[in-house]
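On to chain A.
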Amino acid sequence: MNNILNEIGIENYIFLSTILFCIGVFGVLYRRNAIIVFMSIEIMLNAVNLLFVAFSTYHQDAQGQIFVFFSMAVAAAEVAVGLAILVSIFRNLGSIDINNLKNLKG
Partner candidate 1 sequence: MNVSILLIILFVGAFATYLAGDKLASKVALFFSLSSLGCAIVLLNNFNAGENISFISQWINQPNISFALQADGLSIAMILLTLALAPIIIFSSFGNVYKNAKAFYSLILFMVFAMAGTFLASDGLLYYIFWELALIPIYFIALIWGNGDAEERKKAMVKFFIYTLAGSLFMLVGFVYLYQQAGSFLLEDLYNLNLSVTEQLWIFLAFFLAYAIKIPLIPFHTWQANVYQKAPTVGTMLLSGIMLKMGLYSIIRWQLPLAPLAAEEYKYIFISLGIAGVIYGSIVALRQKDLKKLLAYSSLAHVGLIAAGTYSLTIDGLRGAVLQMIAHGFVVVGLFFISEIIFRRYETRTIADMGGIRSQSPKFASMFLLLVLASVSLPTTFNFVGEFTVLYGLSQINIWFALLGGTTIILGAYYMLKMYQQVMLGETNTKAFVDVTFQEGLALVIILAVLFFFGMYPKPITDLITPSLENILTHINRIN
Partner candidate 2 sequence: MNTLIAIIGLGVLCLLFEIFELRKAIIPITIIGLLAVLGLNISEFNSPAAYYNNMIIVSKFSTAFSGLFIILTIFLVALSHKFYEHQQSKISDFIAIKIFLLAGTVAMVSFGNLAMFFLGIEVLSIALYVLAASNRLSTKSNEAGLKYFLMGSFASGIILFGICLIYGAMGSFDVIEISELSQSAELPVWFPIGIVLVTIGMFFKIAAVPFHFWAPDVYEGSPTLTTALMSTLAKVVAIATLFKLLTIMNADISPSFQIVLVIISMASMTVGNIMALRQVNVKRILAYSGISHAGFMIMTLLSTANTAGTLLYYTSAYALAGIAAFSVIIYVCKNNENEDMVNFHGLGKTNPLLAAILTASLLSMAGIPIFAGFFAKLFLFNNMLQAGFVALVIVAVINSIISVGYYFKIILAMYTKEPNEERTGTPVTIYAVAVIAIVLNIALGLFPSFVLDLLA
């Protein structure tokens, strides 16, 4: 099988990942629902994962893909902890609107 990078070019992957990453950033800034913010972060991580795989192909090296595994593990762990925190907040406040979380300031 011909290598696809000859056809697509690594730059395109970089651009795609960057845009995806930036959308993630945008989501973090744009939304006030903690869960969506959270999802945005997942988008960011996925963007990076995609880039990892692309680079892995580019270098023809397995390490990039291995790293994606770790990245997934991290994402899973973060999700577990993050959702636990969210649930705990929801229990205390009845809301997960991050705009309501302004008690600590100054």
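Criterion applied: all candidates are chains of the complex that A comes from, given by their letters.
Assorted remarks:
Rule of thumb we're sticking to: contacts are C-beta pairs under 8 Å (C-beta built on N, C-alpha and C of every residue); 3 or more make two chains touch, one makes a residue touch a chain; residues count from 1.
Just so we're clear, the structure is a prediction, and the values are computed from it rather than from any experiment.
Checked against 1 or 2, the single candidate touching chain A in this complex is 2.
Taken in their complex, chain A has these residues touching candidate 2: 10, 14, 17, 21, 24-25, 28, 34, 37-38, 41, 44-45, 47-48, 51-52, 55, 58-59, 61, 63-64, 66-67, 70-71, 74, 77-78, 81-82, 84-86, 88-89, 92-93, 98, 101, 103-106.
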